[in-house]
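Got a structure for you, written out below as structure tokens; questions coming shortly.
Note that one protein chain of the assembly has been removed; the remaining protein chains are unaltered in position.
Labels A and B are assigned to the chains in the order they are written; within every chain, residues are numbered from 1.
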Amino acid sequence: MTTDTAISPPRNLSPFAGLMRGTAGPVILVVAVIFAIWYLAAVLLNTPFQEGIYERAGQTDVPISQLITDTLAQERPVLPAPHQVVEEIYKTTVLKKITSKRSLIFHTGITLSSTMLGFVIGTVLGILLAIGIVHSRVLDKSLMPWVISSQTIPILAIAPMIIVVLNAVGISGLLPKAMISTYLSFFPVTVGMVKGLRSPEIIHLDLMHTYSASRAQTFWKLRFPYAVPYLFTSMKIGIAASLVGAIVGELPTGAVAGLGARLLAGSYYGQTVQIWSALIMAALLAGSLVGIVGMIEKLTLKRMGMAR
Amino acid sequence: MTAAPAKPARKSRFDMPAILAWGIVVLVVIGLFSPVFKPDISVMEVPRLAIAASILAIAGVRYELGFMRNWFGDLALGVITAIAATFLLGTIAHHAGEAGLGYWALVAATWASAWLFVERLASWKSATPLFNRLINLAIPALFGITILVLWQAVVTGFAIPKVLLPAPSEIWLRLTSSGSILWADFRQTFMKAVLFGYAAGCASGFLIAILVDRIPFLRRGLLPIGNLVSALPIVGVAPIMVMWFGFDWPSKAAVVIIMTFFPMLVNTVSGLAASDAMQRDLMRTYAAGYWQTLFKLRLPMAMPFIFNALKINSTLALIGAIVAEFFGTPIVGMGFRISTEVGRMNVDMVWAEIAVAALAGSVFYGVVALIERAVTFWHPSIRG
């Protein structure tokens, strides 16, 4: 009935009220609050160490403002302040040459390449497996339970072993890390695609049957278009998992290169600012990768006339 | 009527069992005329392999000729496959690394016959649901056993170094002989870090979700951030947590809490929004209060979503705890054991640890899924 027509809210009382009604306003405010808490926590967590310095230096009654600036400028703080992290990221991205081992962009690039390689292989593999499962009853009954239960297995735990073992037989570099990424991204794609390829309603399948369409025709004209939205949803999960795989895969290689190596090196030497900058970089990378897949999804679905 | 002939035509194109049966026969013939073991041992010199080859050949020919295509024949096929597999594994143990073309042909024939058996099992139909469920359990189990047998045969047949990939038998030996170490690691990682972190992370995610739902402003501000964070590589906070909370299990539990918090938050909030307008109107006509609506309508409605998060988190928790241990631990724990034994090239110990982790993960997931079945029995996906 007519009752579900969108009811617009009464006229705004102030521009501020309008801002708070959408998503942008609240998100900005929440982010601001997070930053405020971050600064506060940085001061509180770094105070004991700073007080130790003062004590050793024999300084007493340091003014509180001095204490705050000092806690936010430590070299190895328990919790670095946001501006320290930003500064570190700026120093290691803009001010360093990309080829330099100290450039964060260099490390991000290493992680990105194994993420992408693993993701592409994983997605192709996942799609092929899903096609097999949908079309073969034996594969469905024998393989599908394993695909599902494999998600309950902490497969990431194998990551260091795969790297070390493959290194031992002379395979090193991109491929071992990409294999872990492949492994992690391939399950969501398989499960999502199987679901998607099975999502056409019986009535549509019956329609294809009345046309006496072949399996291939049914696949390309019905099942595949139906599965595309599912594919993109699982690709978003897959690419995020792929990045996690690449980062974890970099942990045991003796901290050579990549964001994971930066994390490990930072934790060895207590370089908290370095850890945080690698972490923020990884987060940015994950956000943009998922965002790019999301944009491709939007464009594709729009072209297919499925956009919601 | 034109469509009628098309059907059998398509059937014959995809007649997998027939292809498999032919494959068995061809492979056995290859096995008979090529050396099974180096330097030049033929099938006839190894009685057990001769038996395996002949029963496989009988099974293939029998199926091709159409004898006993009934449940008894299928069972016979299963028994033949099992015997052949046992003999194949039994003989290769004495000839590690010496397998020849004939041996691999017989392995492939056994594989084909296992596939044929599964093919036959999948087509079994029965009136009783219990029997169908047993079949649905047996097929993946057989698939798993087939993989293990192939793994064992390939590793011993090619004499693959233990460092690269240990045989299942070696992993099993490790599992049984190092029980106490594995148990101590399991207690440290799973029973302390994982369980505590999982419970605390899920509970806090749930409570914050209720709070967020009560305050629309927070929902609009926090939810997009929560969605974003769910996609981030949160395991990366592990080194920070280890620095803050020390080497022992609390730092791992902290990683688990952070990892499980966001999926729970996001899922619960969307679950609380899952009730439709009519159901909320119904509660309104009863003049029900916020808490009454929450407990009687919205929480039950949100249960499938909440259990979804609980299931996702059961996997994430184990991963988080193990990976966090790569950044520093006392000398016990599953992640610690994996990283140190990898360094010492004790790969069989690593695999044993992974087997324990896999078992723990599956059981954990299974328990959550069982509770889900009991709680959301009414949901269409469960009532079937």
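Simple rule for what comes next: a contact is a pair of C-beta atoms (placed from the backbone, for glycine too) under 8 Å apart; a residue touches a chain by one contact, two chains touch by 3 or more.
Following the convention adopted for this analysis, contacts and distances are computed from a predicted model.
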Hey, which one's the missing chain according to UniProt: "YeeE/YedE family protein", "Aspartyl/glutamyl-tRNA(Asn/Gln) amidotransferase subunit B", "ABC transporter ATP-binding protein" or "Tricarboxylic transport membrane protein"?
"ABC transporter ATP-binding protein"
Touching the absent chain in the whole complex: find that residue among B:15, B:45 or B:281.
B:281
Among B:61, B:297 or B:369, the residue in touch with the chain that has been omitted
B:297
Considering the entire assembly, which residues of chain B contact the chain that has been omitted?
278-279, 281-288, 292, 296-297, 300, 303, 376-380, 383
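Keep this in mind: only the chains that are shown with their structure count from here on.
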Centre-of-Cα separation between chain B and chain A, whole angstrom
24
Of all residues in chain A, which touch chain B in the complex?
4, 20, 22-23, 25-27, 29-31, 34, 78, 136-138, 141-146, 149, 151-154, 156-158, 160-161, 164-165, 168-169, 212, 236, 240, 243-244, 247-248, 251-252, 259, 263-264, 266-267, 270, 272, 275-276, 278-279, 282-283, 286-287, 290
Chain A partner contacts - residues on chain B that touch it in the complex
3, 6, 16, 115, 118-119, 122-123, 136, 139-140, 142-144, 163-165, 217-218, 220-222, 224-225, 228, 231-233, 235-240, 242-244, 277, 314-315, 318-319, 322-323, 326-328, 334-335, 338-339, 342-343, 345, 347, 350, 353-354, 357-358, 361-362, 364-366
